[in-house]
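Written out below as structure tokens is the structure these notes cover.
Of the protein chains in this complex, all but one are displayed in their positions.
What follows is chain A.
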Amino acid sequence: MAVFLIYRLVRLQIICHQSCIGLRMGSAMVPGRIVDEGDRRDMDRPLLQVEKLKFRFRGQSQDVVEDISFRVGRNETLCIVGESGCGKSVTALALMGLLPRDSVRFGSGEIRFDGESFAPSDHDRIAAMRGDRMAMIFQEPMTSLNPAFRIGDQIAEAVEQHRKCGKAKARERAVEMLRRVGIPAPEQRMGEYPHQLSGGMRQRVMIAMALANDPELLIADEPTTALDVTVQAQILELIAELQAETGMGTIMITHDLGVVAEIATDVAVMYAGQVVEYGPAEAIFNDPQHPYTIGLMASVPSLTGPRRRLSTVPGSVPGIGQMPEGCRFSSRCPFAAPVCASRPDLAEIAPGHRAACHFAPLDQRLERRA
């Protein structure tokens, strides 16, 4: 019962939060509406819920990703942030079932997609949804399209695969998608090869391909990292627009906190294969509780205020097999204490806001000290 109540509270928080972010962002969110009983049931059921996902690669002594849990609702954007090598990309690939089958060992975990529950190792179930109900775009638009085929055929192929429609219908859809992602003269572009397009255009093609089957979930793995800054903004705007149109849930993997601030509904901060802080975007930005999150926030240069030396998180992420016992961040943490030798739980410190730190919430600790 208590769990259920907390759960309802979390949901309420997220819904409230969504509306206030919606106000802030203006465009990307659906207009507020009166929630009736049926709707509420629908909204209580998140689009995607990941519970304690855990896996390692063959021959490794420690898990690459440990006890990852998060949820994504329809029309929401979950941003997964963290340094390179923290496990964000492999988590996404695992959700898509794109990790090499023979080398990945799933420890535990459960994925619930639209109420259906299955194990992360259930490749067949995941494969059936891939490209249809959930789609992914990647970091490297330059190499993610097949150089040997025309882009039109590559998009149409995805449509044909899942809709079982004829070639002509699939091509029509491909043209429509190219138009929707803002590619001029889509009919002519259909016949072009990837090498004839710029990076930004290729990423648009990737988005067109991913969204061609109206997926309910879009996973975007650093979709703007390889692009020019001006193009980055266009691509993010495009994703936000398409999300508003289709109501899909989005997981955005990024290490760019500026991007997070712009689009996130919820944020999961990952460090060394674990989620160290998780909660509504506003809470994470206004009241970061994990020392690593605080470090990340502090390392973003500010446009206003006095110019000062950029702060960094000292050290680097320990490799697999060299993780400290207990809290994995303890080797770099300025607050590290003997208690950190035991592993902190990802505990709820405010409704919907969780942090994996013995000292969270920090206010409490400061009060205790005083």
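The working rule: contacts are C-beta pairs under 8 Å (C-beta built on N, C-alpha and C of every residue); 3 or more make two chains touch, one makes a residue touch a chain; residues count from 1.
In this section, contacts and distances are computed from a predicted model.
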item: Candidate names "(Fe-S)-binding protein", "Peptide ABC transporter", "CbtB-domain containing protein" or "DMSO/TMAO reductase YedYZ, molybdopterin-dependent catalytic subunit"; UniProt protein name, chain not shown; value: "Peptide ABC transporter"
item: Per the touch definition above, residue among A:Val64, A:Val81, A:Ile111 or A:Met136 touching the missing chain; value: A:Met136
item: Residue in contact with the excluded chain [from A:Leu53, A:Leu78 or A:Leu98]; value: A:Leu98
item: Option from A:Pro147, A:Pro184, A:Gly305 or A:Gly321 whose C-beta touches the chain left out; value: A:Pro147
item: Residues in chain A touching the chain absent from view; value: 96, 98, 102, 127-132, 135-136, 138, 140, 143-149, 157-158, 161-162, 193, 195-196, 206, 209-210
